[in-house]
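Of the protein chains in this complex, one is absent; all others appear in place.
Should a chain be cited, it is by its letter among A and B, assigned in written order, with residues numbered from 1 in that chain.
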Amino acid sequence: MTETTLDTPSHRWWNSRALSRFMRHRLAIIGTAMLLLLTLACFAGPHLLAYDELFIDLRARFSPPLTGDHYLGTDPMGRDITARLLVAGQTSLLVGFFAMILSTLIGTVIGVVAGYYGGRVNAALMRFVDAFLAFPSIFLLLALAAFINPSPVMITVIIAVTSWMEIARIVEAEVKSLRERDFVMAGRMLGLSNTHIMFRELLPNMVGPIIVAATLTVARAILLEAYISFLGYGIQPPLPSWGNMLNGAQQYLDSAPWLAIVPGITITIAVTSFNFIGDGLRDAFDVRSEPT
Amino acid sequence: MTSNRITRRGTMQMMGLAGAAGLFAPNLLVSRALAAAPDAPTGQIIVGFSQEPTVFNPLMPRIEVDDGVQLSLFDALFRISPEGEFIPALAAEVPTIENGGLSEDGLEWRVKLRDDVKWHDGEPFTAEDVKFTLELVVDPNFRSWRTTGHDLVRDLTVVSPTEITWRMEEPFAPYMAILVETMMVPKHILGPEEDRNNAPFNQAPVGTGAFKWGSRTAGDHLELVANPDYFGEGPYIERLIYKYIPDLTVLYTQFKSGDIDIAGSQYITPDNYEEAKTLPGKVVEVVPSPTVESLFLNMERPQFKEKAVREALYAALDKQAIIDALYYGLPTPTESYLPQQSFFYNPDLPQHEFNIERANQILDEAGWTRGAGGIREKDGVRLSFTNSTTSGNHLREQAQQFIQQTFAEIGVEMTISNKPPAVMWGDYWTNSEFDTVIVGIVFTTGADADVTVRFHSGAIPAQDGAGSNTGQYQNEEVDKLLEQGTSTFVPEERKEIYHQLQKIIRDDLPLLPMFQYATVRGHKEGIMGIVPNINTRIDTWHAAAYYWDN
Partner (left out) sequence: MARYLLKRLGQSIVLLIIVSMIGFFMLHLTPGGPLSQYALTPGMTQETIDRIAEQMGLNRPLPVQYLDWVWRLVQGDWGESYRDNQPVLSVIGRHLFATLLLMGSSTAISIGIGTWIGIRGATHRYSAFDYVATVGAMVALSIPTFWFGLVGIYIFSLELGWLPAGNMYEIGNGSFLDYLHHLIMPSVVLALVNIAIWSRYMRTATLDVINQDFVKTARAKGVSERRVLMKHVVGNALLPMITLAGMQLPNLLSGALVTETVFTWPGMGRLFLDSLGYNDYPVVMGLLMFSAILVLLGNLIADLISAAIDPRIRLS
């Protein structure tokens, strides 16, 4: 499914060729810039605003954007949407980021082990991956969310649990193709432990594809959070997340369309940034992968 | 609302009236409509429901909208008027002591039936069907939704096709109200079935009601057709269609656009009331509902053991702001668990006052001091708890967040933990696993004021009790009053008892009463015969009387 031109163990991801190729990728630079701005706004912005994201003012409910200090208006509780949007960004970005870390870890470990040992271990682990893939992801997400108290940490875990399979497959394929190479043989002959060979020798050669997949996983995780929170199974109020700000917005589409429009645009910007960066990384590492 | 007036004096007062109404058939209800009703059923009416009616055997567990459909297909022995009077339906008269229907102690029942009723398949309805129904509801193999009251019935005897008698094991005042909610099913169809839980009848019901089963497109709509042989008033329309619209916003949009004729359960959302009022060609009314919204406490939690805490929380509950801002001023603030229209309602309960200072003062005096994060604590107990409700109920979620803020001002931490319906109202609720819940409950059974299952200390499921006292409220005085209430038959005496009960509960605050719901109902101009009835769960309780006035 995925091929790579990485040939020798010395080919490291931080080499200048990849970096310079990334820098020449215009979309990737735009994506990085957008993401940096957004992150900065989300983490520094709330301190500069006149309103707290939790401050309720029932007299000011449904103020349209640009009412007084409410730059983006207020929600049905009279809370400042700007403040909520930025704090929601912290939640959503952190959920996305940590879900990526966790799913990359799970996927990589399973993929490396399955690919390296082959045979029965491979068959068992890959059937496990297939089983997870055979589940409609939304089923897993919603069933787990109903099962567990949906705190941001649990939502992160749930998302990670449902999105590690692709990385596992990519890594497994990579390891299989690298397994019989000379440097692995050499490692075995030198008496290096399997763990050492797997994680010290093989893994560095797959950093490119893993980083690309991980970047796209962040994008996916942010979207997934939005989906489950929109359906009401995700992060619970009053803690804002981009998804739960949209929950209920449909009801007010006629009278207060900004409730839906503002968070939606923000999610799109954030996810687009990650997709742009992922695209740039893919070119930089010369990873050829098919969209799934 | 009234009680079951099966008593000597009460019977004389109330049944006299109901009996008289019975003589004129149930047209008391449709007198307003009678003048212009068409001779033959004409036209159709589409009622929009936001939940899907799926249960058509009226004896099986059901939700509101199932009720709405079943009431068009079936009849009980009696029905209850908006004023709370019992009116004969399948029965020829309401049993009273003077007409010999009831013994003086209320234990012996003799019910005379109409002789002109036919099932939708043409078979005559007889006392055998009543006997079959009352036996089926207590059949241990049948998924009956309620056995309360029925399990006291003994010696069911068919005297003649139009007369049946039985004896009650012990006096049980609410039984009349329960019979109103017990619709009769045909013995000739269900009787021979081996498995009545899965009988074809359950998906193609045959009743005695004003409408016959037409067809069902599951997940979409249900069509009933006029029963020309209906024994009562009506029906005046050819087809009655119940359309399932799974979203309240869409329900309203379709009402606005005229796609549905009546915006049925769960009606128009409060935020659309202002606009709905101004719609041309539509009649929109605010109708009180028996549902009382409260902040329900789990009394076994250490935080709520002390009355001062409950008082402080109640004082910090800004009901009026919630009602005015979030519910557009529609509901009525209340101090009782009973609807204000109830015969038993106690109007003299102390009035709630939103007062943060007082709330703080109460807690200070009770020795709850502010600790880490400004949260009050005492003897190692922090005033911190979760609050839950069904996720997706936006107005309630907003109310929650608002309450959260005012509670924070008195050093109380309330965390929101909402759950999908199946989780929320499963063990979490019934087995008292919650801290607090915001919930709208109809505390009573039909028109009766008996709340034994809600407040009796023997009705706590989490403590192996039989009932639904999920707040785990225990109060000996309350127990005593509840027991008196069900065995007292004189309405005025019962009223006394239930007034006292409401006073104690208001004082004790096992739940913080917020408001009694009002629903915004709408229908097209020109539909006549729509009469709200707070004693029933749903607006379509008497669709037989609907007709188009064109």
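We take it that a contact is a pair of C-beta atoms (placed from the backbone, for glycine too) under 8 Å apart; a residue touches a chain by one contact, two chains touch by 3 or more.
Computed from a prediction, not measured in an experiment: that's the story for all the values here.
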| item | value |
| --- | --- |
| Visible contact partners (per top-of-document touch definition) of the missing chain | A, B |
| Of B:Y273, B:F304 or B:W429, the one touching the omitted chain in the full complex | B:W429 |
| Identified contact with the non-displayed chain, of A:L19, A:L66, A:L133 or A:V153 | A:L133 |
| Option from B:Q340, B:S384, B:S468 or B:Q484 whose C-beta touches the chain left out | B:S468 |
| Interface with the undisplayed chain - residues on chain A | 27, 127-128, 130-131, 133-139, 142-144, 146-147, 219, 223, 226-227, 230-231, 246, 249-250, 253-254, 257, 260-261, 263-264, 267-268, 271-272, 274-276, 279, 290-292 |
| Contacts of chain B with the absent chain, listed as residue ranges | 46, 52, 54-55, 61-63, 140-148, 178, 181, 197-198, 202-203, 217-221, 241, 243, 245-247, 250, 253-254, 259-260, 419-430, 433, 439, 441-446, 453, 459, 461, 465-468, 537 |
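Note that in this section only the chains that are shown with their structure count from here on.
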| item | value |
| --- | --- |
| Interface residues, chain A side, partner chain B - complex | 54, 56, 58-59, 61, 76-77, 146, 149, 232-233, 236-238, 247-248, 250-253, 255 |
| Interface residues, chain B side, partner chain A - complex | 248-249, 269, 271, 321, 325-326, 391-392, 394, 397-398, 400-402, 404-405, 416-420, 422-423 |
